[in-house]
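One protein chain omitted, others in place.
Chains: A and B, in written order; residue numbering restarts at 1 for each.
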Amino acid sequence: MIIAEKKPIEEIISTISGYKRLLILGCNECVTVCEAGGKKEVEVLASALRMHFIKEGKECEIDERTLERQCDHEYLEEIRDVVDQYDAILSLACGVGVQFAAEKYHSTPLLPGVNTVCLGANEQRGMWAERCQACGSCVLAATAGICPVSRCAKRVLNGPCGGSTNGKCEINKDLDCAWQLIIDRLKAMDKLDDYEKLATIKDWSSDRAGGPRKVVREDVQV
Amino acid sequence: MSVKTSSKLEKILRAGHLGVTSECGPPRGSDPEAVREKGNLIKDYVDSINVTDNQTSMTRMSSLAACIHLKLMGIEPVLQMVTRDRNRIALQSDILGAASFDINNILCLSGDHQSFGDCAQGQNVHDLDSMQLIQTVRHMRDEGKFLGGDDINRPPDMFVGAAANPFADPFEIRVPRLAKKIAAGVEFIQTQCIYNLDKFEEWMRRLVDKGLHEKVFILAGMTPMKSAGMAKFMKNRVPGMDVPDEIIDRLVGVPKEKQAQEGIDICVESIQRLKEVTGISGFHIMAIEWEEKVPEIVERSGLYPRPEV
Partner (left out) sequence: MRLKCPANFRIIRLPCTGKLDIIHILRAFEKGADGVYVVGCMEGDCHFNTGNFRARKRVEQAAKILDQIGVGGERVKMYNLSSGEGPLFAEYSIEMDKIIRELGPSPIGTALKKKANAA
């Protein structure tokens, strides 16, 4: 899923200053699961911001709403009839949701309430970690199911680099060396001989390098 | 193996002599004198001089420019090139730039992560990794073509090297990893600084068993310790470095003012021991900001005078 992190309240306060009627818009998907932008986070943020304005003696009406998804037309349509009541929408969805809402409601300021961090998994309670960088051409078949693009600080496709120490990355002792994990798994699968297969130069045109990406499926279009 | 390039280093190694290389880090400024001075200190004692490429991610004068300064003095440089800062366009372009000055050696590296340097907030590139850079240079040289497939007018004439760290983890893949670099096309290897000779010799034995020493020239990396403090720092703080306690004890065991000399002695003794090891083709002496000691090390190790080829 998409992992996001709440923006500091101080930053949110500075971005919403001047607006008198604000809608805080949560999303019921990824950001709910990673506890950054679901219904509960909307409630807490709304309450905190209301208190801030009361304390400052300023007027700002704050409403709360959480949609099933902010990356789909049909759910975003649900706020069409109320959107004009607001000076701005503070979206707690990932960067995708914020932009999709902005595209739909062209004249309403859309502000992000979270920082979108990565594509990751819930490693343990209260900890989410990156697993994929959406490079657009998956190499996992050749790397024992562990991604060097997202999990190696140098994206080394023929690793490990010389900085791998005790199975950890040179940039951080708490970070697993992706190539150590790959080698461990190759060993467990009795496929260590595969290590000597050279990964050839990667086509990065399906990655960020190729510009904004798009999947078009004419077979499902009606 | 016949000589494939105009590299003096290659000719010396292929003639069966022990090769000697050293390195010089470019200055953090634009004064070419800093490069020339270092070059002058060691030029008669080594076959080629490596020029580091923004080592530890600290921004410095470009490796290519510093190589050109050395080349213009008649010194043979080894252009170090990291994949951290350049994509495949810039890498190929700089290779051609170097080739236009008849720089005949290149060392292909991935580079330290930028978080260690003065631009920790910067992006890294890593379009290619070090093995793919080896493949790229070989492709440009041997096929005379760009990665994109077009012909190169006057292809680069470069002897292709890479680094190897016999001490990095996991140890069991250190030899397979070297085999992989050889498969990518590497012709010479300069190793990480060696202090744990037993472990290094074990690595050498394993690669000789696989016959890899016949496919690549191994230059053993040597860095003299300036002090016990430096030894401790290398042991505890430098990733992938193996400094046995005996080395630290030996340096601690002499008065502070004599530790530097002790460090040189250790270095010379290590070279003398490793000269006898099967598969060793030479030495890469990295006297970090201590280039003036290279002549003494080379002479005392019996590696002087350097052969004429």
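The rule is short, and it goes like this: a residue touches a chain if its C-beta (ideal position, glycine included) is under 8 Å from a C-beta of that chain, and two chains touch if they have at least 3 such contacts.
These figures come from a predicted structure and were not determined experimentally.
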item	value
Contact set of the excluded chain (shown chains only)	A
Candidates A:44, A:189 or A:209 - the one touching the absent chain	A:44
Positions on subunit A where the hidden chain makes contact	8-10, 13, 40, 43-44, 47-52, 54-55, 57
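As a convention for this text, only the chains that are shown with their structure count from here on.
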item	value
Separation of mean Cα positions, subunit B and subunit A [Å, integer]	41
Touching residues (chain side subunit B, partner subunit A) in the complex	84, 88, 110-113, 115-116, 124, 126-132, 135-136, 147, 163, 165, 168-170, 172-173, 176-177, 179-180, 183-184, 192, 239-240
In the complex, subunit A residues that touch subunit B	153-167, 170-171, 177, 180, 183, 192, 195-196, 198-201, 204
